[in-house]
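Just one protein chain is left out here, and the rest sit where they should.
Moving on to chain A:
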Amino acid sequence: MNDHFGGVVEAVDVVVVGAGAAGMAGAVALAGLGLQVVLLDEQGSPGGQIYRGITLAPLSRRDLLGAEYAHGNVLAQALASSSVRYEKGAAVWQVTRDHQVSYLRDGRLRTLQAKAVLLATGAMERPFPIPGWTLPGVMSAGAAQILLKSAGLAPTEPVVLAGCGPLLYLLGWQYLRAGVPIKALVDTTRPEDYWRARRHLFAALRAWPYLRKGLELMRSLRSARIPHHTGAEQLAIEGEEAATALTFTVAGKAHRIAARCVLLHQGVVPNIQFSQSLRARHVWDVDQLCFSPVVDPWSELDVPGMFVAGDGAGIGGAQAAALQGELAALGIAQRLGRVNAGQRDERAGPLREQLALNLRIRPFLDALYQPKEANRIPADEVIVCRCEEVTAGDLRTFVALGCAGPNQAKSFGRCGMGPCQGRMCGLTVTEVIAKARGVSAAEVGYYRIRPPIKPITLGELAGE
């Protein structure tokens, strides 16, 4: 059998893309159901982002990062003792609707033909387009956490954390434990956000362990007497060649905090590059303010045999992702005739109960930490597309000239056509155009994503 480029194709039962919580749990469950599984992952070790570097981190670092992180080792050990063929350093650049998965590993192109594919590509941080966010010294909080998890690194000088969401506070807590000085927590959450979120509090209380963990994080930050500015607006980074300060206002009063390192965060969103490239159906999630692929109860897309589990199908967190991975495995096993529908449903029962418990906290978190419109739909001078340096004002000019959506924005001004292929600007472009046109984000839609999903040279494609 040959692939679309004449290369040799290897037939396997299932390919899982991504070795994070959902991918590891899903692959292990599939192997346990007697299926031949290949797990492809871009990193050098399993764990995805939430459990990044879990198998390599020294004990001192694992202890520092907390019990939730250490839990990743349970999944990694299950993977190591399973029959799953785990391939690290594999950059998947194409997945087709007929279940072919092409990837680059050690500079060589390989293609697998699967009977079903489980996409577990997880989440990415929502872009945080404010003035100066492209300057060196400005990073996402997730990036800083990856430096801590994978390399044991933390900022040299007192750091400023800005934005909102559990990951921001978790990083603050981890920095406190590591003895890393935090200069300020600049929180975009306002008192009225608590008021808005309160109607979800009862459900959240039923997920008490998660809520308690969050309260503990906030309490430790408070007791460390870190300057905590709440209701921050008009965030901007100062600097010419690199960041020198964060400026913002609280209730109209201007603040300026000098810092060489500013870490931004306002939640995570599904990474939908693959499901979009498959032309699967996606919807605009009005609570999480992002596009999510439409999946059935077994995580199957409207493309037969293609499944998406974990945060890539909607943000639920690591524990929910692992459960979704196991549920998708049952769905795939039934589709491939390994279990019948009755067996599948019976085994799924306890998993679904746990999943429901896990997800009870989400509506509360989504309402409380909904990113502010000003930080999603920025002022004219702010760069939206970092690669091609297209500003929000440029986009509004395109709209005035008749640009109706993200795909036209490419031909109007190369927006979304740089190396990141629209990953960093996609959601912002959709929302800026929707607001300018006075229509919904759902109507505006998203970029049309095409392979190669990861960069690949012509030489590699030609098999040189």
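Everything that follows uses one rule, which is that contacts are C-beta pairs under 8 Å (C-beta built on N, C-alpha and C of every residue); 3 or more make two chains touch, one makes a residue touch a chain; residues count from 1.
To be clear about the criterion, contacts and distances are computed from a predicted model.
Trainee: Select, from "Chemotaxis protein CheX", "2Fe-2S iron-sulfur cluster binding domain-containing protein", "Xylose transport system permease protein XylH" or "Short-chain dehydrogenase", the UniProt-recorded name of the complex's unshown chain.
Mentor: In UniProt, the chain excluded from the picture bears the name "2Fe-2S iron-sulfur cluster binding domain-containing protein".
Trainee: Looking at A:A280, A:C387, A:A409 or A:I449, which residue reaches the missing chain?
Mentor: Final answer for the missing-chain contact: A:C387.
Trainee: From the list A:V38, A:V95 or A:C261, which touches the chain that is not on show?
Mentor: Of all options in A:V38, A:V95 or A:C261, contact with the hidden chain holds for A:C261.
Trainee: Out of A:A151, A:V286 or A:A356, which residue would touch the omitted chain in the full complex?
Mentor: The missing chain is touched by A:A151.
Trainee: Of A:M124, A:A204 or A:L323, which residue touches the hidden chain?
Mentor: Spelled out, the listed residue whose C-beta touches the missing chain is A:M124.
Trainee: So which of A:G26, A:P46 or A:G142 would be touching the chain we can't see?
Mentor: Once the missing chain is taken into account, the touching residue is A:G142.
Trainee: For chain A, which residues reach the chain that was dropped from this view?
Mentor: Those residues of chain A that touch the unshown chain are 42-44, 49, 56, 58-61, 64, 91, 124-125, 134-140, 142-144, 146-148, 150-157, 178-180, 241-242, 260-261, 271, 386-389, 418-420, 423-424, 455.
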